[in-house]
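Can you read through this structure? Questions will come right after.
Missing here is one protein chain; the remaining ones are kept as they sit in the complex.
The chains carry the letters A and B, assigned in the order they are written, with residues numbered from 1 in each.
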Amino acid sequence: MEIFLQQIINGVTLGSIYGLIAIGYTMVYGIIGMVNFAHGDVFMLSAFIALLLLLLLTQMLGLAAAPAFVAAMVASMALTALWNYAIERVAYRRLRSSFRLAPLISAIGMSTFLANFVTVTQGPNNKSIPPMWDDVIKITSGGAYDVTLSYKQILIVAVTGALLAAFWFVVQKTALGRAQRACEQDAKMAALLGVDVNRTVALTFVIGAALAAVAGSLYLLQYGVVKSSDGFVPGVKAFTAAVLGGIGSLPGAVLGGLLIGLIETLWGQYFSSDYKDVAAFSVLAITLIFMPSGLMGRPDVEKV
Amino acid sequence: MTRGDHIFRAAREAAWATLVVAGLGFPIIAYRAEPDFNNALMLQARWPLFFEFCLAAFVLRFALALWSGGAAKAVARERIWRKPGWLGPVALAVLVVYPIAIVGALGPQAALKWVDTYGVQILIYVLLGWGLNITVGLAGLLDLGYAAFYAVGAYAYALIAPATGLGFWALLPVCGLLAAFWGFCIGFPVLRLRGDYLAIVTLAFAEIVRIVLINWDVVTHGEAGLFGFPGLNFFGLPFIPGPRGFAAHVGLPFAGVHKPIFLYYLVLVLALAANFVSLRLRRLPLGRAWEALREDEIACRALGLDTANIKLTAFALGAFFAGVAGCLFALRQGFVSPSAFTFSESALILAIVVLGGGGSQLGVAVAAVFLVGASELLRELTFLKSVFGEDFDPAQYRMLLVGLAMVGMMNFRPRGLVSTREPTIRLGPEPAK
């Protein structure tokens, strides 16, 4: 029982991170109908940027860990947003009217580039930071096993919740959200009605990257280690989350993220940790095959 | 617009580009985190490198702005390049003579690497490229899990050969058919999916296959992989020193290069057969249906084509070639392990097809030679290590460049050589060369 509770806590933490990445997938898919394959690598890149900035602030400027982390996270959001802006500009913008697989192939190219770019510039090995902010709350004690909830975990879940709420507001209430929904429906029509499609898409990428950077920083905080090949598997899992939640749906992305996080941790605990990735990948395949519009997505009839 | 204006604008563009590159490069290029003796990460500053990048961005953007604002504004007409008729036979002749010429020139010892690493390895990639070309280039189904079929072929040989004592002649088609069967099984549920979902599901399946290979220790021996299975023989004669070996039998001094040479010709023949089948199929209803499927699936359905069957055959035939290639891989390496069949391998083969200009046999072959050969060549250049440091691995640079090339290809020639595609059948005469 204690173990189960602990795994639920861990699963929700992990799931929050997946959810934040998944929002980036789901928004881009919603607006230009493209699987942004490189998004996982953008997440990994953001974790590296946060790591370097954290070291810079603590070692060179002598800041304390907590303010340094916050500053590194915010700066990483900005820099990762710039990266994704540049990526959209260089790799995807011209392809929106190209043949249907072109954007995906380009994104695979971009993903390959990013992963190897980080490998080349930072080396292929694990980079680990000393653990920080390790205080925990004991939820149960005295049993065979202490169930703990760390402040980090609370922070991660709280940040995810706050960002989701902020996001929901943006999409429902602001001009940007309206422009996004217009482009989602019909980009050509939106352009005719005076929506700046390029700007809207670019902003979507920027926002997605900023959220990925939050996820990347929190990932670094929670697990304390990152390496250049860490973009691929979390990326696919976050995409799974987006699909499971119903691609195009923001709350769906977070819900999917939580489910994937839980499935993964529970599977790893009770069945086999060797095969925990198989669980996530199977969920992906099964969802796409049997339930392509996900839990909260709209079904679509292909218009002929 | 005056010349001065022009230069000013170019400079402004270039300044912007520099700023962006500076933002992208900080801190990822400017610093590197490396563990020190206590295993704590320390930063190493690399500001010169950072400024070199910025400078390069400025110069390149400036040149590009000047150039594209100037005379080159006129839309460059895409030049249609036709393959000259002599190219095929000459290329074939070069391929046939290659191992013998190398041995003649360098002697059997030094030639080993040239025949094995450059010859056999590249030809296996050519075969893989041609196989995936059927699925991706012709039928337009993006398969991101091709390495899984490759793995099926390799493991099939490594497992079946010692268990049954069958030779590779018998096992080559078995490996191919097993992989095709897997292609069929994986293809079946995903056929209804839209193109990009299909791609992601193939990726998921391939990862599952790989994870199973890693963890199913009893059968696959996990990460360590399988080795010690029977290798190549020349119609019953093993390539070993001593009186029972191939060399003694034909009266040659024993040399390590004999086996790769035999394997080279074996792969060459199989690759040519694959090429023949692909080219012939393109002129048959099945091949035309593949291409039609790539062009417009809805129109296919409106013409009564059973798109599910067409997709399945494309999937299965592509997988068949991968299975055969996997078998050859096992024969060449003498061991198989899961690390050879990662997503990166699938991405490399996909890049060969994409850069070869999806659909073109020659393009795919050239891309394979270039991508695989060039990185092996880089590995040879030891002085690079002194420039880039001891842990310099050209494979990383290769994939970095491959990624950029894929992006570039999609942006500038998205349909590759397909835009100059030759019809598979003509009513009128061939156009003048």
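The definition used in the following text is that a residue touches a chain if its C-beta (ideal position, glycine included) is under 8 Å from a C-beta of that chain, and two chains touch if they have at least 3 such contacts.
Note that contacts and distances are computed from a predicted model.
Of "Radical SAM-linked protein", "ABC transporter ATP-binding protein", "Xanthine dehydrogenase family protein subunit M" or "Glycolate oxidase", only "ABC transporter ATP-binding protein" is the UniProt protein name of the chain excluded from the display. Which of B:V250, B:V269, B:A302 or B:L381 touches the hidden chain is settled by the complete complex: it is B:A302.
Between the chain not shown and the residues B:A163, B:V218 or B:L427, the one that touches is B:L427.
Per the touch definition above, the residue from B:R288, B:R379 or B:R413 contacting the chain not shown is B:R288. Mapped onto chain B, the interface with the missing chain covers residues 277, 280-281, 283-286, 288-289, 291-292, 295-296, 298-307, 415, 418-419, 421, 423-428.
Assume only the chains that are shown with their structure count from here on.
As a whole-number value, the distance joining the C-alpha centres of chain A and chain B reads 30 Å. By the touch criterion given at the top, residues 20, 23-24, 26-29, 31-35, 40-43, 140, 142, 144, 189-190, 192-193, 195-197, 199-201, 203-205, 207-208, 211-212, 214-215, 298, 343-344, 347, 350-351, 354, 391, 396-397, 399-400, 402-407, 409-411, 414-415 of chain B touch chain A in their complex. Interface residues of chain A, counted against chain B in their complex, comprise 34-35, 45, 48-49, 51-53, 55-56, 59-60, 79, 82-83, 86, 90-91, 94-95, 98-106, 108-124, 127-130, 232, 236, 239, 272, 274-275, 277-278, 281-282, 284-285, 288-289, 292, 302, 304.
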